[in-house]
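Below is one structure, written out as C-alpha cells; the observations come after it.
Note that one protein chain of the assembly has been removed; the remaining protein chains are unaltered in position.
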Amino acid sequence: MAEKDADIQKIKELIRIMKENDLVEIDIQHGDDRVALRRAQPQQTTAFGPIMTAVPGAGSPILMSQGQAAAQIPTAAKNEGLLEIKSPIVGTFYETPSPDSDPYVEPGTRVDSQTVVCIIEAMKVMNEIKAEVSGTIVERTVKNGQAVEYGQVLFKVRPD
Amino acid sequence: MAEKDADIQKIKELIRIMKENDLVEIDIQHGDDRVALRRAQPQQTTAFGPIMTAVPGAGSPILMSQGQAAAQIPTAAKNEGLLEIKSPIVGTFYETPSPDSDPYVEPGTRVDSQTVVCIIEAMKVMNEIKAEVSGTIVERTVKNGQAVEYGQVLFKVRPD
Amino acid sequence: MLSRILVANRGEIALRIIRACREMGIASVAVYSEADRNAPYLRLADEAICIGPADCNQSYLNIPRIISAAEITNVDAIHPGYGFLAENANFAEICSDCGIGFIGPPVEAMKLLGDKVEARKIAKKVKVPIVPGSEGVVPNEAEAMKLANQIGYPIIIKAVAGGGGRGMRVVHNDISLRAAFNAARTEAEAAFGEGAVYIEKLIVEPRHVEVQVMADQEGNVVHFFERDCSIQRRHQKMIEESPCPVIEDRDRQKLADCAIRVIKEAKYVNAATVEFLLDKDNKFYFIEVNTRIQVEHPVTEMVTGHDLIKWQIRIASGQPMKLRQKSIKHQGVAIECRINAEDPANNFSPSPGTITRFIAPGGNGVRVDTHVHQGWTVTPNYDSLIAKLIVHQKTRAEAIATMRRALQEFVIEPIKTTIPACLEILSHNLFVKGKVDTGFVERNL
Partner (left out) sequence: MLSRILVANRGEIALRIIRACREMGIASVAVYSEADRNAPYLRLADEAICIGPADCNQSYLNIPRIISAAEITNVDAIHPGYGFLAENANFAEICSDCGIGFIGPPVEAMKLLGDKVEARKIAKKVKVPIVPGSEGVVPNEAEAMKLANQIGYPIIIKAVAGGGGRGMRVVHNDISLRAAFNAARTEAEAAFGEGAVYIEKLIVEPRHVEVQVMADQEGNVVHFFERDCSIQRRHQKMIEESPCPVIEDRDRQKLADCAIRVIKEAKYVNAATVEFLLDKDNKFYFIEVNTRIQVEHPVTEMVTGHDLIKWQIRIASGQPMKLRQKSIKHQGVAIECRINAEDPANNFSPSPGTITRFIAPGGNGVRVDTHVHQGWTVTPNYDSLIAKLIVHQKTRAEAIATMRRALQEFVIEPIKTTIPACLEILSHNLFVKGKVDTGFVERNL
C-alpha cells in the first residue's frame, strides 16, 4: 500500500522533529484525533539514540483460526534477521516428495533460490515450492500434512 | 492526505508553545474534546506565573442551535485574560430592571461580585444575576430579550 | 398535530423521541446537562439547550429549568421519556399550569395509578385479579401481623410510593415480620419521602408479564399484547420478550382485557403498561400500572409493527386513534437485551469510561437503539443503559439464535458491559425452554 510509504515519511519527519526539539514522546491518533507530545525531563539531560528502531506490528498476525492467531505473534523478536519462505498458494503442506522419501529440506540444509523445499497440494495437484532465497534452513514452522493458507510462513532461513 | 501536513504544522506550533511555556506534555483529543497540559516538574528551575490561563476550548462551544454554535468559537483568542459572567439558569435575558430603565451595566461599568448585571426571567420570575467577579465590563455577549441557556456567557469582564 | 416538542430526557430515549419527531415532521428541542454536551444525538434535534451541570437535580430533574427551556423555545409539549420526570405528577401539573402539553397521562390518572393502593382498589373494582393482601396502607406492626396470618406466609411488604425494589421486604414468619416491617417503612421514607407500606401475599417464583396499552382522549383503549420481563436482576429488567412464551391465546386475551378495564376505569389517556405476576399455574395477578412509555417498548413495536412513540404524540395532539383492536396483529417473536455499562464479573458494578472501539451488530432481524458510538464517554452520573439490542424473528428459537449472534458480534471496548451476562442467559437451557421466573437470574447467573 502506498499509504505505508507515506507513513514512513511521516515517521521520519516526526523523528527529526523529536530530535531537534528534545521530545521523548509523540503520540498521534486519527480516530478521534489524538495528539500527545512529551519533552525530555530536565534531569534526563543529553541525547539518546534513535528510539524508534523496531517498528512492531508491521505485518499483522495471520488469522488462520481463532485459536492459532495469537500463537503466531511472539516469534518475531527472537527470529530477527531471519528470512521467511511463505506459501504462495492455499493447500496442504508435505515435506517429502512421497510418503516414503526423506524430507526435501531439514534444519541445517543449505538452500538457494531454486531449491525445492516442499510440496503443497492444491486441487489434487502437487506443487513444488522453491526457496526463492539463499541460506540455511533454521526452522520448519508447519507440520507435515498441515493445511496452509496464502502467505503462511513455511520455513525460516538464516541468510548467507 | 492533506490532513497529515496539517498535523505536522500543528505539531510544530504545539512545540513552540511547549518551549515557550516550559510544558513537558500536551495532550489533545478532539473526539469528546480533551486538552491536557503538563508543565515541568517543580525542581526544574524556578517559578513563573500561570501562563496558560485562558485555555482555549476548555469549555466547548455552547450548542444553542446548529447555526450559532460555530459562530461562538473564534472569540476565545482575542479575549485572553478576560473573565466571563455566565448564566446560572435557563431563561430570557434582560439588561434593564424594567423596559424604561437604563441597563444595569454597560461596557466600562465597574462591577464587583455583588453587582447585579442583568435579569433572567424564568417561569415568570425575574432573577437578578450578580457578577460574582470584580472588574470592568468589556462586552455584553447576548442581546436584550434573548433566550439564554445554562452556562451561556453573558458578559466579559477585565479583571482588576 | 403538535409542531414543536421538547424532549426532557437524555440518552437512547431522547434519541428515540427525536427520531420519531423527525419522521413526523415535528420540530424537536433537546435539553442536555454539561456532561452530555458532546452527545451526537443533540445535533439531530432542531435545537439543543444546556439546562445545567451533570448532577440530575440541577438538570434533568430540575423542573424550573426544563420549563424555562420549554418557554424560551416555544414548544407545544414536553415528552418526558421514562425515568427522571416521567411519572412526576407535580411536573405534569406545572406543564399544564404553564400551558405546555405533557405527552403522557392526565395528572389525575397519573396520581391515581401512581398510588399502588389506589391502583389495587381500581383493579378490584373492575374484577381484575389482584394479589391477596391489605386493603390499603398497613398502619402498624400489629395490623401487619394480623393480616399476615390471615393471608398466609410468605408475604411481601411494599412501599406505597415505591419502585425499584426499595422499601420492599419478603417475610416468611411472625419473627421476621417484626424486624422487617419497620425497616421497610424507614427505607421507604428515606427513598420516597413517604413511609406508608402495604402487604401482599408473596407469589412464589412468578413470571413478570405486562400488557402495553394505549388510550386516546376520546376514551378509545387498545392493547398491543404482552411482554414477558421475568429476566430481572434485583428487580431491574435485563431481557424482555413478546409474546410471553408460556401463556395460551385464551389467557392472553383475558390478560389484555383486564389491562384495558383498569385503564378505562382510571380514565387514563396515552401509553401505559399494566403489570401482572403470573404464578406457576398460569394464574395472573395485577400488581401495578406504569404511567409512561417503558424502556422495553421496542419489543412491542417489533411484533406489532406500531410505532408507540408516534402514537403517544398523536394522542397528545388530540387525535383519535382510529385503530381497531382487531387490526393490531402480533407477529413472530421479539426479544430485547439491555446493554448496560456494568461488569457482570464484578457484581454488575458500574463500568464508566471512554469507548475506544464500538461495532454494533446489524443485518436481518436486528434493531439497535443507542446514543453511544466509538469515542463516547460513559459518565458515572446517569443510568448505565448504553444500548438496547432488539431482534425479531418468526419463532422464539430463531429469535434466540439471532440474539445470540448479534450479542456475539457486538464489540464495546474497553468498558465492561452486560453483553456476556445476556449471552449466558440466552444460552441457558431453562431460558431456551422458556422455563424462567423473576428469580432466574439470582439463582443461575
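Letters A, B and C mark the chains in the order given here, with residues in each chain numbered from 1 onward.
We adopt the following convention: a residue touches a chain if its C-beta (ideal position, glycine included) is under 8 Å from a C-beta of that chain, and two chains touch if they have at least 3 such contacts.
No experiment lies behind these values; they were computed from the predicted model shown.
Undergrad: With respect to the chain omitted from the figure, which of C:R367, C:R396 or C:K416 is a touching residue?
TA: In the complete complex, the chain left out is touched by residue C:R367.
Undergrad: If I consider the whole complex, including the chain that's not displayed, which of C:G305, C:G318, C:P380 or C:G439 touches that chain?
TA: C:G305
Undergrad: Looking at the whole complex, which of C:Q331, C:N346, C:S427 or C:N444 touches the chain that is not displayed?
TA: Selected residue, touching the omitted chain: C:Q331.
Undergrad: With the missing chain put back, which residues of chain A would touch it? List them for me.
TA: 1, 3, 30-33, 60, 62-66, 89-92, 122-123, 147-152
Undergrad: What residue numbers in chain C mark contact with the hidden partner chain?
TA: Output for chain C: 15-16, 19-20, 22-25, 40, 44, 298, 301, 305, 307, 309, 331-332, 357-360, 362-370, 373-375, 394, 398, 401-402, 404-405, 408-409, 411.
Heads up, the rule we're going with is that only the chains that are shown with their structure count from here on.
Undergrad: Roughly how far is chain A from chain B, centre to centre by C-alpha average, rounded to an integer in Å?
TA: 52
Undergrad: Averaging over Cα atoms per chain, report the distance between chain B and chain C in Å.
TA: For chain B versus chain C, the centre distance works out to 41 Å.
Undergrad: Measuring centre to centre with CA averages, how many angstrom lie between chain A and chain C?
TA: Comparing mean C-alpha positions, chain C is 54 Å from chain A.
Undergrad: Would you give the residues of chain C that are in contact with at least 2 other chains, written as numbers and ranges?
TA: As it turns out, chain C has residues touching two or more other chains at 375.
Undergrad: Two-or-more-chain contact residues of chain B, please, as numbers and ranges.
TA: In chain B, 31-32 touch at least two other chains.
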